[in-house]
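Every protein chain except one is present and positioned as in the full complex.
== chain A ==
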Amino acid sequence: MTDAILAQLDRLVPNIPLQVVSQGAEALVLSTQTHPYAQKSGTFIIKYRPPKPYRHPKIDAQITRSRTAGEAKFMAKLRRAGIRAPNLVSVDPNGGLIWMESVGEILPNGAVSSLKNLLWYLEQGSEAAGLLVQSQLELACRHTGAVIAKLHMNDMVHGDLTTSNMLLQEGEAYLIDFGLSSYSALAEDKAVDLYVLERAVLSTHSVHAEKYNGWLLAGYKDEQCGAYASVGGKKKYSETLKKLEDVRLRGRKRSMLG
């Protein structure tokens, strides 16, 4: 399965050494040190949507093209809005390929600095290091909350806010993976975004979930009610939070019904 995909990829990007980073249901993510056209050093990420044999080839080509273009455009919109996300390097819409700059760092334990890994890593040291680590944990959550606040103030919704889809770099939070992202001004959609994150934190960090979710929301609130106060941030914040209550309630009912 993967060998066939790698062979297709080698036809699209020949002569480029690639390392597989992750294989999702829809896309394969790879990393490389090679920039396709500029003399730039660094690490670059290729997100590749291979053809899906279970779809009609013509429809498959259309879907791949529109999802690839959609995700790349969303990244560009984020950059223009000043929201931290990877810079776009190249797009091959027909090939299903997005070439972007890499964000994030490698933690001392060898893991990438996703919010998930960072919290895990910091938790391990928290017994010994105490308060210092507590404040690092809090800052990571607050910065992540703030970047989501910015996203929502621009009427953009991520659609898949898991703790792996935010990477910390030099203390700042970057969003990645816009395969399910969309544009919406509805408080409901933003509330669902926040709810998905809350559930994700609960599943990856159940012991401290309440604390982390509190910090995430505090970062979200401070940004919308602070930096965005003059452009209606407070009102949007309270609308979204009210919807979040509803969404949580619905979630609870659904889980009670099994």
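Methods note: contacts are C-beta pairs under 8 Å (C-beta built on N, C-alpha and C of every residue); 3 or more make two chains touch, one makes a residue touch a chain; residues count from 1.
Everything that follows uses one rule, which is that contacts and distances are computed from a predicted model.
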| item | value |
| --- | --- |
| Among "EKC/KEOPS complex subunit CGI121", "Dynactin subunit 5", "Signal recognition particle receptor subunit beta" or "DNA-directed RNA polymerase III subunit RPC3", the UniProt name of the subunit that does not appear here | "EKC/KEOPS complex subunit CGI121" |
| Option from A:Leu28, A:Ile45 or A:Leu88 whose C-beta touches the chain left out | A:Leu88 |
| Residue, one of A:Ala4, A:Val20, A:Ile59 or A:Ala76, that touches the chain absent here | A:Ala76 |
| Chain A, residues in touch with the chain not shown (by the definition above) | 12-16, 34-38, 40, 69, 72-73, 76, 79-80, 87-88, 90-95 |
